Structure formats: structure tokens, C-alpha cells
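My questions will all concern the structure given below.
A protein chain is absent from this complex, but the other protein chains hold their places.
Lettered A and B in written order, each chain numbered from 1.
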Amino acid sequence: MIPEIGHYALILALGIAILQTVAPMIGWRRRDARLLASAASAAQAQFFCIAIAYLCLTVSFINTDFSVAYVAQNAHTDLPMIYRISAVWGAHEGSLLLWMLMLSGWTFAVSVFNRRIPAELSALVIAVLGVISVGLLLFLLLTSNPFERLFPVPLQGRDLNPLLQDFGLAIHPPTLYMGYVGFSVAFAFAVAALITGKLDAAWARWTRPWTTTAWMFLTLGITLGSWWAYNELGWGGWWFWDPVENASFMPWLAGTALIHSLAVTEKRGLLKSWTVLLAILTFSLSLLGTFLVRSGVLVSVHAFASDPARGLFILIFMAVVTGSALTLYAWRAPKLASVGELNLFSREGLLLLNNVFLVVACAAILIGTLYPLVLDALNLGKISVGPPYFNAVFLPLMVPLFVLVGFGAVVPWKKGRAGETWNRLKLPALFAVAFAIVVPLALHGRATLLAVTGGLLGSWTIVAASQDVWRRIRAKPSFVAGLASVPRATWGMTLAHMGLGVWALGVAFVISYGYEKDVRLAPKETTEIGDFTFAFIGAQEAKGPNFVAQQGEVTIERPDHRTVQLYPQKRFYPSQRNVMTESAVDATLMRDLYVSLGEGFEDGSWSLRIYVKPMIRLIWLGGVLMFLGGCLAASDRRYRLATAAERKAALDGGAQAA
Amino acid sequence: MSLLRGICLLLLAAAFSAQPQVTVEKPAIELTAAQEARLAELLPDLRCLVCQNESLAESRAPLALDLKYEVRSLVAQGKSASEIKHYLTDRYGDFVLFRPPFDPRTWLLWIGPFALVLLGLLVLVRQIRSTRRAAARAATTAKPADPAALKKLLDE
Partner (left out) sequence: MRYTIPLLVLGVLLAFFAVGLRHDPRILPSPLIGKAAPAFSLPALEFPQPEATATPPLKGNADFLGKPLLVNFFASWCAGCQIEHPFLMSLAKAGAVTLVGVDYKDADVDVRQWLGSRGNPYAPVLADLDGRAGIDWGVYGVPETFVISASGQVLHKHVGALTPDAWERDIKPLLAAAP
């Protein structure tokens, strides 16, 4: 019964989504205020239906109702409760339903927070989001119905993939999808602006918080994914330049460019058509990621059972959504004239330069990711494009970006002055140079090119980014008054930029000074890595709720003669006959000690992978700082409080539409 | 998105679920420190074919371990990096290299991003020039006697 309710709710949602698309469009053409207003109600009703469907699937999982095929494939009676809830998005059908829940959730949010926005614009935005809903709901219902029944009903389920039975993963996909899907709002704003032909500073101000919110979730999602991979995959890596990772990183880069170009559009009324294009591209790259992950066109993209029919559906969906948006762009964008003079040495000029590098970096990843597919399609053979390529191409493109971040916070809008800029940046520059030379030598006794470059760029970014806040505080009589005077948006920007610097330091140090060793140790044997002595005590059997494990015990002696115990596991999940590596990590801000079990041998010895990873925590700390920066920036009061003039404009817009 | 990557690894593992039951104990190959360093530099550039997106350095798949052993013995024999890569591409094709070779097929791959930077900068400079010209035209058409109007125009 419950699965049927869920199924009907989805069908009902499809009907509502069609209304949500068609009614506002007609309302816009006929200038009918009631039809325009129906958009918000439809969006809310649709969200309600999807939420019910989602709840139904969750309940089926909690009850382990194996008559539902999707539940039977991804649950087991021994599965702990938390993973029953997260198993809902453990495979293709359910994760698509989660996508849909997010999309209708974002649409719902637009329908609630649209009071300051002209009725016309808000209705069109909801209509565009409705188009996306219709496509995804058709996809769900026609090719990927999560509520399909199974007969005869199996006595036991096939269980959730053990790799997904991890807390990091319980929250990684939802945050990632929040980001992916959130960019649909920016996309809808862009398309609505193309339809109405009205794009002004107010439009940019309405779009900004939505974009920033989506961006910060995507940032957190990528960070969590990296952290999870580090803990679960067992070889101490935190980023692999895998096609599926690239699929999430490309919209992040485009979204970052979008955030910055929106700032220029808002403050200076410039780059209008560029901003619109970026908004379209960012969401299109999210769709592209979905296609790459679910269609099986790229090696390793076997995340979900690849089904050409599904791939074809997403391809057509992409052609319709992105294709029509870009057609509209080709037709209407020439009318979005930007007025005003642009100087290269001004904040907007530097932001534009930053956009060039971000977009090229994004394009480079796109080229690298798709190149094997393109060569294969042309029958020119199969090649691999892997981490060595991406590191060689991507890292050089990042260098100018980091240099620019420091300037961006200091150079004023319209026109910068060289002397003033130098005065404000000479101390940060000096500090960065000193830091880059002293810190690697002091901590590790040798300076590699990467560590010095990373140290220079990272510390420069952190210190230069904090200039703006520092100057605002100093302008006030007291420190506390100063702190209070800094707007949240400025805090947000500063924090995000500092996060970037922290991230760079982490990357440079972990690559330059990490140690790794692959050794076979008999019980009681020791090995030395860096300043640490690792002693393998032995391995024993351990039992978990739904797995049995071989648990190794490793004692590490630190240079100060204190010891740390680590218990890496090799788990066997009988339900799927899968073996999982559960590495053990002793983490501090300055370094991680990381041990994972390889194969056991008959004589009681084990092959062990041991890593010393200096400052790897900074990589994720950087991501978290960027996320927090996004939170602060998106919640700035100027987005919440409309000026009197704006409120009047919004009312006028509504009246006109009526 | 590493989640998906992980799932993929597992699915592949399932596809090859059955793994060889016999492991032949091979004699350990001792390397000098310099050889170990060369090996460590080489392995991340070589792709494990079974797992499809892990390098030989990372993978624990049986075939990867075999190939790692081969590469190790080739290093011990004093073979150069390019000889070892040839050994592998003769058997498995260019797919085994994570760093694609620079040849006519991959010119676009290697040069493309840097060409895009130049293109982007070029477009940027042209854009800036054209806004300047537009602003200058606007300034001359505005009444020169009205500095407030001029300022307003520039500020927009």
C-alpha cells in the first residue's frame, strides 16, 4: 500500500509540475495576475507530493519491505537503522528521487521567499524550474521507478553496498545534490531574465543569495566526498581526478565564476550576458555530471548500473533544457546591453580576469574528462587521461587565481591606484615570502618547489584576504565596534578566501612531505617511516552488526616517545560477499598517521599500507571555511531587507503585471 | 563524488567477483633506494586495467599486483621509464598510461587549455577596449556642460 501511495504521489507531482510550467507562461503572455500567482501554489503542492513519495520510500526501507524491488536490492534485515534511511539514496532510482526532492524543495523555497521579487519574474522562475521537474519526473516514472514491486517477494534483501555504510556517506550525497540542484535556481533566474529581457542590479541581487547557497552546499559536498574517500578507500588519497569527481568539480568552478560575475553585475551593471551564460553553464554542467555518472559513457562511471536507455533519456533531457536555454540566449542576449566603462585594474576588471582563469580551468577539466570519449567516438583508439595530466594542466592555471584573490579584496571598484594598492599589500606580500621560506624549512628541513609555491600562495591569500576586514575594524574607535561593523557578506568573502589559502597550504604540504610505505609485517615486527616507528602487534577477528572483520593492531611511537594505537580493519560483509578496507587514522592538525590492512598471509603476517600525511586536515578545513563563508555571505542582511525603493519597485512590477 | 567512484569500484569487483584462488609466491625483488624512488615515480602514471580508474600504485587487484611485480622486475633489470612504458603499451595499448603521450591525436588535449587562456585574455582585452569606446561615445554625446550627467553615466 505504502509504495503505491508513493507512486501515485509521483504521478500527481508530474501533473502539478506541468501546471506549474504552463499556467505562469500563459499568465505572463496574458498579463494575468491570478495565473502568475498560481505558480507559487503549484510549486508548494508539488513539493508536498514529492515529500510524500520520498517518505513512502523511506518507510519501505525502514520496514525492509522487500516486495519493493529497489528496497530488495539495497537493504537487508541486519542493516542498522541509520543506513536504512541513507540507503534510500544508495542507488540510481532513489538518488534520483532525492534529486527530485531537492529540486522541488528549492522551488518551494523560491515560492516562499519571493516577496520582494516582481510577481512576473518569480512566476517565470518557478515555471522554468517546473520544466526541469517535468523532465526529471518523466525520467523517474518511465525508466527508474523506485516503487516497482517484485514478485515473488524475496525473503532477504541484497543489502546496501558496504562502501556506503559509513557516516560520511550518509550526508555526502544529499549535500552534493543540494549544490547541484541549487544551481537550477540561478539557471531559472537567468532564463527568466532572457524571457523578460529585464536584467538589472536588482535581478543580480535576487540571484546572488540563491547561487551562493547552492555553491556552499556543493563545496561541502565535495569536501565530504574527499574526506570519505580518504577514510574508506584505503590508500590515503583525497582526490583522484576521477570522471565522477570531475563531474562535481566542473559545476563548482563554473559556480565560483558565477558568484564573482554576479557581484560585478550587481555593483556595476556590467557583464550581463556573461553572467547569464555562466548561470546556464553551471547548471548544465550539473546535468552533464548526472549524465556522465548514470549513462556509462566513461570508464569508471559505473556508479550506477549503466543503462543506455537512461543515458539516452538524460541526453535528450540535456539537449532540451540546455539547448533551449542557449537558443534563447543566442536570440535575446544581444539585447542585454551593459553600459559603463571597464578598467582592467579595478575590482571588476580583476574579477573578470578571475573568471577567465576559472572558466578555462573548468574547460581544461572538461577537455581532459571527455577526451577519451571523443577519441573513441572518432575511432582513434582508447587512451586514459589521469591525475598526471590534470595536475600538470590544472595547477598552473590556479597560480594566477591565487595571486588575484589578494588583489581582489583590496582594489576598489571602477579604478584602482597602483600606489594605494602597493601600500596595502606590501606587508602581506612580505609576510607570504617569509612564510614560504621559513615554514617548510622549519617544519621539514627542506624546501621543495611545490611547498614554497603553495606556502607563498596560501599564506598570501590568507593574509591579503583578511585586509578588508582588518581595515574596517581599524576604521572604528574600538575593536568590538569594528567587529560589529563588518557586514556578513564581507566576513563571508574573507572567510571563503582564507579557506582557499588554507586548502592550498594543505595540498602543497601533503604532497611535498608525505611518506608512504607498503610493507609486509609479521606480528611484533616494526618499521620506521619519517620520525615514527610503526609496530604491528597482530590481527584478530572482530564482529560488527552486519560484518565480520580482521582487526589489526598497530602501535606507533612518536618522536616524543608517546605511543598511539590504531586498529585498521578488513571487513567482510556476508550479505554481499564483499570485502571492505576500513583504515585507521590518528589525526592532528599538523599530520595524520594512516594505516590500512592489505592481505593477510598464512604465517600471520599482513601487508600494510602506512602513510604519514602532514597537514592533510587543512584541505578539508579549507573546504569547511569556504562553506562557512558561503553561509555568512548568503545570509547577509541586505538580501533580506529590501530598501524602501526596491519594495516599491517590486510592488509596481506586480501591479503592472496585474 | 567519490561516493560514486567507490560504488564503481565495488560494482567492478562484483563483475570480476570471482578472483583467482591461487597466488603463486614469487621471489621478492630487492631494489636500491634509487630504484625504489624511480618505481614510486613510475607507478602512479600506470593504470590498473581491471579497476579501470586506479593507478598501479593504488590498486590491490590481482592483475595490478602482477603488473606491479613485472614493473618492479623491469626496474631491477635497469630498464628506463620509457622502456617500461613501451613494455606495457605493447601489450595493453595507450590505455594503460595515465599521462597520454603527446602526439597528433592529443595535441588538442595538451595545448587546448593553454590556448584557451590566451583566447580568454584576448577576448577580455577586446571587451575592455570596446566598453571604453562605448563610454567615450556616451561621454561626447552627453552635454559637456553637465558634469553631473557625465558622472551619472560613468557610474552606471
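Everything below uses one rule, namely that a residue touches a chain if its C-beta (ideal position, glycine included) is under 8 Å from a C-beta of that chain, and two chains touch if they have at least 3 such contacts.
What you see is a predicted model, and the numbers here were worked out from it, not measured in a lab.
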| item | value |
| --- | --- |
| Residue among A:Y83, A:F189, A:F291 or A:W503 that touches the chain left out of view | A:F291 |
| Candidate in contact with the missing chain, chosen from A:G289, A:G349, A:P372 or A:G552 | A:P372 |
| Contact footprint on chain A, counting only the chain that is left out | 273, 277, 280-281, 284, 291, 295-299, 301, 308, 311-312, 315, 318-319, 322-323, 326-327, 329-330, 333-334, 370, 372-374, 376-377, 381-382 |
| Missing-partner contacts on chain B, residue numbers | 16-22, 24, 26, 49-50, 52, 62-63, 66-67, 70, 89-93, 95 |
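The working rule: only the chains that are shown with their structure count from here on.
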| item | value |
| --- | --- |
| Mean-CA-position distance for chain B and chain A (Å) | 20 |
| Touching residues (chain side chain A, partner chain B) in the complex | 161-164, 169, 172-173, 176, 222, 225-226, 228-229, 232-233, 235, 237, 240, 242-245, 247-249, 269-270, 289, 293, 299-305, 338-344, 349, 352-353, 356-357, 359-361, 363-364, 367-368, 371, 375, 380-389, 392-393, 397, 576-578, 598-599 |
| Complex contact set, residues of chain B against chain A | 1-14, 17, 44-45, 47, 52-55, 57-58, 60, 93-100, 105-106, 108-110, 112-114, 116-117, 120-121, 123-125, 127-128, 131-132, 134-135, 138, 153-156 |
